[in-house]
Each structure stands twice: as C-alpha cells, then as structure tokens.
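Working notes, structure below.
Here the complex is missing one protein chain, while the rest keep their positions.
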Amino acid sequence: MSFLIALFWIAVAIAGALTAGWLFLKIAASVTRGGTARALRSAPVTAGFGMLVILLYILVALLAPVIAPYAEREVVGAQFLPWDSTHLLGTDNLGRDMFTRLVYGARNTVGIAFLTTALAFSIGSILGLLAATVGGWMDQVLSRIVDILMAIPSLIFSLLLLTIFGTSVVTLILVIATIDSTRVFRLARSVALNIVVMDYIEAAKLRGEGLWRLITREILPNALAPLVAEFGLRFCFVFLMISALSFLGVGIQPPTADWGSMVKDNAALITFGDVTPLLPAGAIALLTVAVNFVVDWMLHRASGLKE
Amino acid sequence: MSIIWSMISKRLALGLLTLFVISIIIFGATELLPGDLAKNILGQSATPETVAAFRKELGLDLPAHTRYINWLLGALHGDFGTSLANKRPIADLIATRLSNTLFLALYAAAIAIPLSLTLGILAALYRNSIFDRAANAMALTSISFPEFFVAYILIFVLAQSGWFPSMARMDASTTFTEALYRTFLPALTLTLVVTAHMMRMTRAALINLLASPYIEMARLKGMSPARVILKHALPNALAPIITVVALNLAYLITGVVVVEAVFVYPGLGQLMVDSVSKRDFPVVQAVALIFAAAYVLLNLTADVLSTLSNPRLIHRK
Partner (left out) sequence: MADKTQKPVLLTMKDIRIEGRSDETWSEIIKGVDLTLHKGEVLGLIGESGAGKSTLGLAAMGFTRDGCRISGGTIDFDGIDLRSASESQRRGLRGKRIAYVAQSAAASFNPAHRLIDQYSEAPVQHGVMGRAEAERDAVELYRRMQLPNPGDIGFRYPHQVSGGQLQRAMTAMAMACRPDLIIFDEPTTALDVTTQIEVLAAIRDIVAQFDTAAIYITHDLAVVAQMADRIKVLLRGVEVEEADTRTMLSSPKEDYTKSLWAVRSLARPAQPAVRDAVPVVSVQGVTAGYGSTDVLKNVGFDIHKRRTVAVVGESGSGKSTTARVITGLLPPRQGRVLFDGQPLPADYRQRTRDQLRQAQMIYQMADTALNPKLRLRELIGRPAQMYLGLRGKALETRIKDLLTLIELEPAKYIDRLPSELSGGQKQRIGIARALAAEPKFIICDEVTSALDQLVAEGILKLLDRLQSEFDLAYMFITHDLATVKAIADEVVVMQNGRVVEQGEKDEMFHPPHDPYTELLLSSVPEMDPDWLTRLLEERAAKKA
C-alpha cells in the first residue's frame, strides 16, 4: 500500500514538474523575441523544467542570507530535531538548522562547482583550440599529456592529489579543474579539428590571417554550440565529483554548509526511516537532472539544425 | 593480417608505456609536496631526531629515482611497502579487499551489460515511441543522480523493510550465495548508475548509423526493422558499443569507491578513502596504481576489440 502511495506521489511530482516546465516555456517565450522565442516555443517541456530549476537555484544561491532563517554555522538546538514550524526540516548532527544549511549549500556547492567548471573550461578549450589550429608538435605534446592524465580515473586521481595537497577549497578547485580540463581539451580539440579541415579555414590561412583571428573569428563561432553543451555536461560532472568527494569527507570541509557532506553527516537517520539526509542528495540530483535536460535539448537542436 | 597484429602490438606497447608513465606520476606526485614529507606527516611538534628516524624508515634519505625504482620493482612483485598508519604490509591490506572489489564490480557488470545492451537496442528499434522516450528520460535522470543518492534511496526502500542488508559485511566464512545476497544493494546501485549511460550510448551509436545509405538499402530490400537493426546496424556499431562498455566498466571502478563507503563494504575504495583522510601515502599510491592499471587494461582491451571488429582492418585490400 505504501508503495502505491509513493508511486502516486511520484506521478504527481512528475506531472507537476512537467506543468511547471510548460508554463515556464509559455511565459519565457512571450517575454522574449525573435530566434530565442521561436526556439523556446519548440522546446520540450523537460527543457522548460530544466531552465526553471536552474533559475530557481541561481536565485536561492544569490539570496541565501535573505531566505535562510538562521546563520550558516549557527547551532540552534538539539541534534537531529524532527521537522516542525521553527526548524522546517529539523536540525542536523550538530544541532544546526537543516533548512538553513540546505539554502547555504546552494551557494557553496553550486558556486564552487561553477567556478571549477569555468576554470576547467577556460584551460581546456583554449588549449584544445590551439592544439587543433596550430597542429604539429604543439598538438602532439598537449595531446600526449592529456592522454596520460586521462588514463588515470578522475576520482582516483583527485583522491591522490587531495591526499598530497590537503583539502582546502582552493586546492579542491585547482585539482578538479586540472583533471577536468583534460576532458574539455579532448572535446574542444576534436570539434576544432572538424572545423579546421573546412575550406573556409584554408581560405583564411591563405589570406594571411593571424592565429588569434583564425581562432576567434573563424573557428570559435562554429565550435560554440557543442562547447556550450559541453559546459553543461562538464558542470554536472564536476558537481557530482565535488559532491562525491565531500561525501567521502575529502571535499568541501566543515563547517561550510555543503550538500555532499550533509548527506554523510546525517546518513544515520536513513536507517531510521527519516528522509531528511536524502534532501541534500535530492537537491544535487535535481540540479543535475535540470542541466542535463537543457543540454539534451541543446544537443538535439544542434544536431537537428545540421541536417 | 600482419597489419592488424602490428597495430595490436603497438597498442599493447603504448598501453604499457602509459602505465609506466602513470606509475611515475603516482609516485612522483608526493614529491610535489611543498616542504618535507616526514615533517608534514609528523607535524610541527616533532623533534629533529624523530623526523630523521622517520625519514630513514621511509627511505626518504635516498634519492627520488632510487626510491621510485625500488617502489616499482616491489610493486611488480606485489610488495607495496608498509602502511604509515598501522605499520602493516600494504600487500596484506590489499589482498582480500581487491578480490571483494572485483567481485562487486563483476557482479554489477554481469547485470548491467546485458540489460543495457538489450534496452539500448530496443530503444533504437522503437525510437521515438513512448517506450523510447520514457527510457531516455529515466536514463537521463539516473545519470544525473549521485551514486550515494541512488544508494540511500535503495536502502530507504529495500533495506528498511528488512529485505536486504544495508551493510555489506564480508568475511572469510561468507559463502558465494550469501555474498550475492549481501552485496545485492551495492551491486544494484552500481548497475543503475552505469546501465543508463550504456543504454543511451548504445541507442545513440545505433541511431547514428540509421541514416547511412546502406541502412536505407536494407530497408529497400524489404528487410524487417528488427533485421535492419540486428544484422545491418549492429555489426557496424560494435566499435562504439565496445568503447562505451569499457568506459562504463572503468566507471564502475571509480563508482565503487563511493558505493563501498555507503555500504561499509570492505573493498579497495574504502581502504583508499580511509587512507586519504589519514594521509597514508604509501597505501593511497598502491591503491591508485591498482585502479589506474585496471582502467588502462580495460581501455586497452576495448581498443583491441574494436580494432578486431572493423572489417576494413581485418580484410585488407
């Protein structure tokens, strides 16, 4: 019976999510104009839902101090208090307000993941485009280095590096950005390689264009669509990786509010049938699902336009 | 035929070289540490004498390349040195844990591979149907879930009611069937995480080919949709599918770390995470080397298999 009830609520949640996505698309399409509006009108509801969720997360992250009832690290009561009106989601293993921590987690976890992705992306795509455009020894050297780095599983590699360099936020960002930039490099390079063989690149080279203009005007605009989609995918990857590391206790360190460590710290409750520790995990999952939905739509559009 | 053998042996040589370079990176990474390793471990309060003694014990007084060669030669014989944390030989710590981890990964793979290939082929066959869309959305969703979320949901649903144990304890007396039962939840978690990805990629690899003129030709010869997919698309999709399977098996290796932590499963991943928080370098290095080796070997196997699946390479002009 309880299984059926759960199924019912899942169905309600999905229906609600789809309706919200649909509404969001309608509203977004009516306030935008031209190509954007046309794209939004033909977008699937899943993409609408994804965009809505991403927007909400950004708002929560920006407005965290306004939304959260308590301070991030403030101990407000006994440990593991149940849900009630003063503590919406109860308290955690140290007696901090769970809801507050969850809100601040949006800022910390998502913020750090975003920074890391941006860094990984800048390094990876610049080097990837350069390797493909210049070719020769530069491509050889960079590609071989990346091959080697990619031959070590990323979670294992980051565990190794974190053991050595310690687990501060800065090292965390640098380590993961470095490891992840190899994946971006691969993609940027292969996308650029497909563009570099085009006649218009040959024409630009024969015209005597310099490397900078070649990359920024001739190659980058044509590589943008797959790279933007890749940014979304990379973000999911980095986000999940940081959460996993935090969950393992070697990522974002206490007392910073972070979803991965919140799951770990309160995991004991699950065996008592309390869903609270699942909430931060769910928050992670919801954002990745949302980003993936949007990326899926963008990739679909990109491939559809090609035909 | 000789060309293919030379290609394969080239790949093998490259694989070995990669492994060698990786071992240097894994070993050399500790050298990157600013300051003195021994001081770092013992802390600022340690006296110069204890630091010196500790350095000698670790062999830090020897030059780096000598230590590396000793380490690598030892590792090749299964001797990874001793743990800093409990002074036990690392080989002893690793032995049973390695087999536990392998057991779990194989268990998950045995369910995931056939399941995801079947689902992927079905999704490609009935593309754009309700089944395909639902499978696709579910796959996308489960790719997005962190492993520990999946794991805790399973615990919440299946372990609370007492159907399966939430902790996967293993010891010498555990029988095979008992092991299968106890590790069901961790294996299921891993399966759910990789199946989605493999299914999506299998479907994509097949659908990619469906636009080929030879697929149209098969349809124009009056072949049934199932025959078109199985006989005409699948043989040409083997290389990407093999790569995807290898990629996901490799992913199992890392996924195992988190899942072992959730289910308190005595595997290599657990050991590694414990050692990371204790900063027990030799153990972390040893486990990292084993994981990396498994990863490289998997990719190498996939490489060789997809080369062998290419008729253009096997049947030369």
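Note that the chains take the letters A and B in the order they are written out, and that residue 1 is the start of every chain.
Please note the rule applied: a residue touches a chain if its C-beta (ideal position, glycine included) is under 8 Å from a C-beta of that chain, and two chains touch if they have at least 3 such contacts.
What you see is a predicted model; the values in this text were computed from it and never measured.
Asker: Which residue, A:A37, A:L59, A:V141 or A:A203, contacts the hidden chain when the whole complex is considered?
Answerer: That would be A:A203, which touches the missing chain.
Asker: Looking at B:T66, B:S129, B:S161 or B:S224, which residue reaches the missing chain?
Answerer: B:S224
Asker: Tell me which of A:K26, A:R144 or A:R217 is the one touching the absent chain.
Answerer: With A:K26, A:R144 or A:R217 as choices, the missing chain is touched by A:R217.
Asker: Of the residues in chain B, which ones touch the absent chain?
Answerer: 211-214, 216-224, 227, 232, 235-236, 311-312, 315-317
Asker: Counting contacts across the full complex, list the positions on chain A that touch the omitted chain.
Answerer: 42, 198-200, 202-209, 217-218, 221-222
Note that only the chains that are shown with their structure count from here on.
Asker: If you average the CA atoms of chain A and of chain B, how many Å lie between those two points?
Answerer: 22
Asker: Which residues of chain B touch chain A once you look at their complex with the stated criterion?
Answerer: 18, 21-22, 25-26, 29-30, 32-33, 137, 140-141, 143-149, 152-153, 155-156, 159-160, 166, 250, 253-254, 257-258, 261-262, 272-273, 275-277, 279, 281, 284-285, 287-288, 291-292, 295-296, 299
Asker: Could you pull out which chain A residues touch chain B in their complex?
Answerer: Answer in residue numbers: 46, 147-148, 151-157, 159-165, 236, 240, 243-244, 247-250, 260, 263-264, 267, 270-271, 273, 275, 277-278, 281-282, 284-285, 288-289, 291-293, 296.
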